[in-house]
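First up is the structure itself, then whatever we jot down about it.
Every protein chain except one is present and positioned as in the full complex.
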């Protein structure tokens, strides 16, 4: 996974444009994504698909024609959705178009301006101090005009038409944890799900954040409301930090119950801490059961939305652990059947070589509840409960 | 308000009699109260309206004809509902008719005997020690005979026929906090409600405690059960102490929810701590949603039911704060509409200049719940929630 992240890292992505197309095209080497284009100007609930933005170069030259800020060194140097500009500006005017972080003076901040047309550059605070010249030549070689918004979609049919939604966002440029990690891990998760025989159907989407989720929902929400039993907004899964979970808005959702019972020792958040596309999926009128399972959460880790969120901040180990944890959560959901004891009273576990506290506790609560409830009441970890259900079912003791 | 309290303070009120009539007549200078007389002997559920009591003078003279206890100095000196008596009694017999408080030796206690016919005097414990004479001349110049129970009532119609009950009691003589404060503040609250355009109808009653509430309910309870959505028994609102709340019996009543969300940092009580007319309003078979919002609670403050509960114990500031808090609670109730987001997903708050954490949090929970629920889920103070709802509604984002 880390190698895929390395390959995708340099591409300049945004909520629209060729960076996203290039990214999805690389992902198609791994999984059979269906790529969809939605024209600029398309209405989506209260929103409109914006013009498409593409950029080839951007720089600021001093009077000696030295590139003092250079897009080619980092695509974070230019404010996302900067309109084209070319010409000399005074030092003062340049200053009003620069973005920097005094509390992280060595890092380039990540700034965008999707809906207010402007241009700008981002740079480390320490570099800002060198810019005391009288005038500068500014160039943003971008285009911002009607085009389309691009997303990827993969439906993996299962035994049941009931669905699990996996959503990740592709709109961030060279930022590793937020959210190349999500893009990469979701790709490998999809690969694994393609290999398996699944009980549920999986709807896996690679979209730009916010506007992409809104556009996707505006086309599919009735179907998704009818089918979706659980789902995750996948982001920030590349580090080796503790797991974090932002629950879905309805506390008793299957996603929440499955995640709580599977991911132990996690950092606990509330729905009020939401920040990614669970905002759209859980919104009133949509009401999908979607949470977000991460390692350290966006906003919480120091490198967030700066050039420090780079390839050295994530690791293959972190990605693998996250993938394994997501698979565990999906196992919990896939195995969350209702189980009922076949015989009233305890069965004679002894003559089957199954007499122990675990099987007894399971049988004592196999009253037609779902496995999450049985495991909770019996005090069993979810993986133990899954294994126990399998044995007891094979022995004809539960149905 | 304090001036009105000063004017009402000297009047000798009881559960019946001219003191109540005089009090209501003064209140009619402020608000258009309807004054109702209920004849003695009228049945009200398990009770009967008692004879009417009036008193013009009462005193105890020593053998030298000095007034050693004098009703004209404080109407608390005579036990409420003392029957007429005139003549010499021995020091020992007098003693058995005196009431005093050893733990508050400088205060006159407030004592009544509505349903056991007797007579008595109240005095400070320190004064009791002076009464070592052999005999005394006792005079209670009262009448206790069929008459009527008097109460005041004001209905302020609102847009809706659904009602909010505001009940305060007029039966206490010269006691400032309990309950001139309630009488005065309810009068000014009624004035303010008369000035406003209200969503709900207000039923405002000035009644003697217990028997008055029972009599009033016996005549109106079916109508009140059908209409009342919230209500308060108003008492002890004249000091500057912390707010206290005795909740209605059903924990989830609108009155409780509105009060809890509006009055922060209050002293919390339980329905088991009830003591005023919420006892009747919440009783089984009546079941109205009535709580009691006070400053320091009766029984809790040291001056309670003694001559120390006088005009120096209350203040204009305390009364004004209580009035403001009651208005806030009523604002909460009046504004507790259900709000539903117009668009699925987040609306584009940015292009309306409304993009902030508060509007986002509000929209995230505008799922058709009432405002109290939305504010609770969004973690917003109630006044913020009311203001936010107004703006979002004007912008067509919630209905």
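The chains carry the letters A and B, assigned in the order they are written, with residues numbered from 1 in each.
As a working rule, a residue touches a chain if its C-beta (ideal position, glycine included) is under 8 Å from a C-beta of that chain, and two chains touch if they have at least 3 such contacts.
It should be emphasised that the depicted structure is a prediction, and the values quoted were computed from it without experimental measurement.
Colleague: Taking the entire complex into account, which one of B:1, B:94, B:138 or B:214 touches the absent chain?
Modeller: B:214
Colleague: Where the complex has a chain not shown, which of B:21, B:203, B:227 or B:249 is the residue touching it?
Modeller: B:249
Colleague: Considering the complete complex, identify which of B:87, B:265 or B:285 is in touch with the unshown chain.
Modeller: Checking the options B:87, B:265 or B:285, the one contacting the hidden chain is B:285.
Colleague: For chain A, which residues reach the chain that was dropped from this view?
Modeller: Touch set of chain A with respect to the missing chain: 340-348, 350-351, 360-361, 363-368, 378-379, 397.
Colleague: Tell me which stretches of chain B touch the chain missing from the display.
Modeller: These residues of chain B touch the chain that is not shown: 44-47, 115, 210, 213-214, 217-218, 221, 249, 271-272, 274, 279-280, 282-287.
The working rule: only the chains that are shown with their structure count from here on.
Colleague: Starting from the mean Cα coordinates of chain A and chain B, work out the distance between those two points in Å.
Modeller: 57
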